[in-house]
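For this view, one protein chain was removed and the others were kept in their places.
Every chain is named by a letter (A, B and C) in the order it is written, and numbering of its residues begins at 1.
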Amino acid sequence: MASLPRPLSGIVPPMVTPLHDRDELDAAGLERLLEHVLAGGVSGLFVLGTTGEAASLGYRLRYELVQRVSEQVAGRVPVLVGITDTAFVESVRLAAHAADSGAQAVVLSSPYYHTVAQPELCEYLQHIVPELPLPVFLYNMPSLTKVPFALETLRRAMDLPQVIGIKDSSGDMGYFHQVGRLLAERPEWSLLIGPEDLLADAVLLAGAHGGVNGGANLVPRLYVELYEAAARRDLARVAELHGRVVRIVGTLYAVGHHGSAVIKGLKCALSLMGICDDFMAEPFRRFRAPEREAVRRHLLDLGLVS
Amino acid sequence: MASLPRPLSGIVPPMVTPLHDRDELDAAGLERLLEHVLAGGVSGLFVLGTTGEAASLGYRLRYELVQRVSEQVAGRVPVLVGITDTAFVESVRLAAHAADSGAQAVVLSSPYYHTVAQPELCEYLQHIVPELPLPVFLYNMPSLTKVPFALETLRRAMDLPQVIGIKDSSGDMGYFHQVGRLLAERPEWSLLIGPEDLLADAVLLAGAHGGVNGGANLVPRLYVELYEAAARRDLARVAELHGRVVRIVGTLYAVGHHGSAVIKGLKCALSLMGICDDFMAEPFRRFRAPEREAVRRHLLDLGLVS
Amino acid sequence: MASLPRPLSGIVPPMVTPLHDRDELDAAGLERLLEHVLAGGVSGLFVLGTTGEAASLGYRLRYELVQRVSEQVAGRVPVLVGITDTAFVESVRLAAHAADSGAQAVVLSSPYYHTVAQPELCEYLQHIVPELPLPVFLYNMPSLTKVPFALETLRRAMDLPQVIGIKDSSGDMGYFHQVGRLLAERPEWSLLIGPEDLLADAVLLAGAHGGVNGGANLVPRLYVELYEAAARRDLARVAELHGRVVRIVGTLYAVGHHGSAVIKGLKCALSLMGICDDFMAEPFRRFRAPEREAVRRHLLDLGLVS
Partner (left out) sequence: MASLPRPLSGIVPPMVTPLHDRDELDAAGLERLLEHVLAGGVSGLFVLGTTGEAASLGYRLRYELVQRVSEQVAGRVPVLVGITDTAFVESVRLAAHAADSGAQAVVLSSPYYHTVAQPELCEYLQHIVPELPLPVFLYNMPSLTKVPFALETLRRAMDLPQVIGIKDSSGDMGYFHQVGRLLAERPEWSLLIGPEDLLADAVLLAGAHGGVNGGANLVPRLYVELYEAAARRDLARVAELHGRVVRIVGTLYAVGHHGSAVIKGLKCALSLMGICDDFMAEPFRRFRAPEREAVRRHLLDLGLVS
């Protein structure tokens, strides 16, 4: 079984969930995707995150996915499992399944239907963390959960020994720098950044240990190399690789008009690269032909297909 | 089995879920609450809504609740079951269980983790509604789901024969009046209002058929009488009863500082009235002593306890 | 000079500002508009509000407008002048000019560039109100100022003897009912509602004394009659007139896609009715031909042009 480095560093892709239908995994696509990503040198895998459409998947399929990924990864890298849920008991149940399947950690955001206040969020963490059988990464995703982890809440979560890191997908680098300052007291915590165009900033300047970046599904090597260049302070190389990432974000993720553009673009690109199906669980739907054609052109320009 | 009037009119309380623990129903409290509410003359029951903390409950408990409520109600009034979920397949599965348990309709809001755009929401409805075995009420709750049912989306949903009504909890009476105007073409649809302080406006002026009002857990008779007075255009009586409702909202629901104040206030009051336990599933927590004392004082002032 | 009834009741149109150019009044159009509106039986005039594009007008023109309106109205009804500004001293200066010109009251919202917190808003009111030479209406417009007048802030403003009323344009009837409950202690305060589709609700059920409704620029008689029917509790007549208002809102104000649709629709309609120019000060611009044609069709359907 993979050990979980403390802190975990490098690139931990938030894995896309290949689907044939809303309740049917694309099992062959999943295998190809896992090997594609692992071959890129990633440090771990995060399944059942936002990019993995976790909330859109039925529980049966979520459990199956965790099982399959754990088996196929077989300890080559740590597997982190998203257990964010509106229901406490479902989070705990999924965490138990993750532990049983051999995963190394769970990832937990705020419950997201009701809008919780920060004191309520603190109490929630104090209640749930001790019931989880694996180490916990907090996941700050206020644009979707409506609720951030305020700095004061993080400060209090630092007293929970099972919490070992935070993934911040707020896109707010001001916040991220303050988190970095706060975590100076917890050298064994991992500080990971979600938005891939902020990876270089985060590692170079905020003490981040790596990224949980959607694009690493597609071109894992690019993100791994960017992380490594940033970690060794090779600014010229960072600039070059960061420029490629910014171009991916400004093209591949900007097809279509809705908030769903990033995941749709990723899945469509993976499909065009022959890695997996681009079926999406409701409420989303794969790109139609015109958007698919736009994604293909971007991939060509980026040199990712030929 | 209860028949489902078309349109359904009157008061349909969004039932509080009595709990002893986060995964344990307060079964005796549930029985008392049901009889208390039914004795008040309500026209139906809505279980697993926002007030019922549906999103915070594990699926096992949700299924048990639907079963118990259906059995105890035993056809005296229609039972509506909230099936809103981030996962399509869980909504469909719960709807099947609702049908099997003898419920009369399901209630469906927008999926609420990912932020869907209106064209995506339209497609979602076109996909899911035909898979549901019961008539469907749409549930507009943008403050929590992040996504309203835009008028154009409603217009398109009117072509789905299984959809038979809408419950609007947006609190936006301008929107509600336009919905009322739109639904003039669908006399068999029910137009129901969520916020109880808007019940009188909605029935008197916007063609609403009734309300799904949290306070009807507590004093069902008050809301039923207010609805009836509004339906028969008895303005003097409406003014008196509406004044009481506005006072409840301005006192009982204004204890505590967070968005959770309404549900906490309701559960606390039900507990003080001896009806059911006030345990709340995470991420919320029942009121502590000072808030409980404030609720008690308000109940005294309102003449609801002695 | 017009006296200012306490409370002021009835319809007080938020007057459109007829323009020939961004810094040039359409003086003849202004005269026609004023007589058109006064002939409709309104109870007062509110100049330099949101509908009047106040914030988009240079100060010279604002002063000229106040002067011209006061002169032409000549005491037939009270004139209320919007003095909301980001700069304290400009509000005070405009208020002095309003008093000099013979206006009867000023209307004040929250300063709207910086985002003020409620304690800051309270202090602001305590500082500015004593410096104003006329009675003050508060103006709740959070969608544009970013800051509401919280109930607690209103409660504290009730201690400022110069404040004599509130115009609420939040569109939040739940809030409005609580304001109505609060103002039961201040029978001489005017409670006025902004959104015209909420006028009937507000007067029938929330104790409102009238409305500051944009549509009253166009068809003042309709709004006056609706107010009067509501005030005398003539529900059948209210239903009929309210239905017309809801139809105006759902058609005339729904041309074009932006937040500016209401003012653009109003000005375009006034132009089509031959009352005044539809020039708009930047950042807006009058409707082009296709939108103008849509407005014309709606006016025809509504029987407002032939």
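The rule is simple: contacts are C-beta pairs under 8 Å (C-beta built on N, C-alpha and C of every residue); 3 or more make two chains touch, one makes a residue touch a chain.
Bear in mind the structure is a predicted one, so any value in this text is a computation, not a measurement.
**Student:** Using the touch definition given at the top, which of the shown chains does the missing chain touch?
**Tutor:** Every shown chain touched by the left-out chain: A, C.
**Student:** Which of C:His20, C:Arg93 or C:Arg186 sits in contact with the chain that's absent?
**Tutor:** Among C:His20, C:Arg93 or C:Arg186, only C:Arg93 touches the chain that is not shown.
**Student:** With the full complex in mind, choose from C:Ala117, C:Ala184 or C:Leu300 the residue touching the hidden chain.
**Tutor:** Candidates C:Ala117, C:Ala184 or C:Leu300; residue touching the omitted chain: C:Ala117.
**Student:** If I consider the whole complex, including the chain that's not displayed, which of A:Gly250, A:Gly274 or A:Pro290 touches that chain?
**Tutor:** Residue touching the absent chain, from the options given: A:Gly250.
**Student:** Could you tell me which of A:Asp168, A:Asp197, A:Glu228 or A:Asp277 touches the chain that is not displayed?
**Tutor:** A:Asp197
**Student:** Against the chain that's been left off, what residues of chain A make contact? List them.
**Tutor:** Missing-chain contacts on chain A: residues 171-174, 177-178, 180-181, 195, 197-198, 200-201, 204-205, 233, 235, 238-239, 242-243, 246-247, 249-250.
**Student:** Considering the entire assembly, which residues of chain C contact the chain that has been omitted?
**Tutor:** 22-23, 50, 53, 55-61, 86-90, 93, 110-117, 119-121, 123-124, 127-128, 143-146, 257-260, 281-285
As a working rule, only the chains that are shown with their structure count from here on.
**Student:** What topology does the chain contact graph adopt: line, ring, star, complete, or other?
**Tutor:** Topology of touching chains reads as a line.
**Student:** Counting only Cα atoms for the centres, state how far chain A is from chain C in Å.
**Tutor:** 49
**Student:** Can you work out the whole-Å distance between the CA centroids of chain A and chain B?
**Tutor:** Comparing mean C-alpha positions, chain B is 35 Å from chain A.
**Student:** Check each residue of chain C and list the ones that touch at least two other chains.
**Tutor:** Nothing qualifies.
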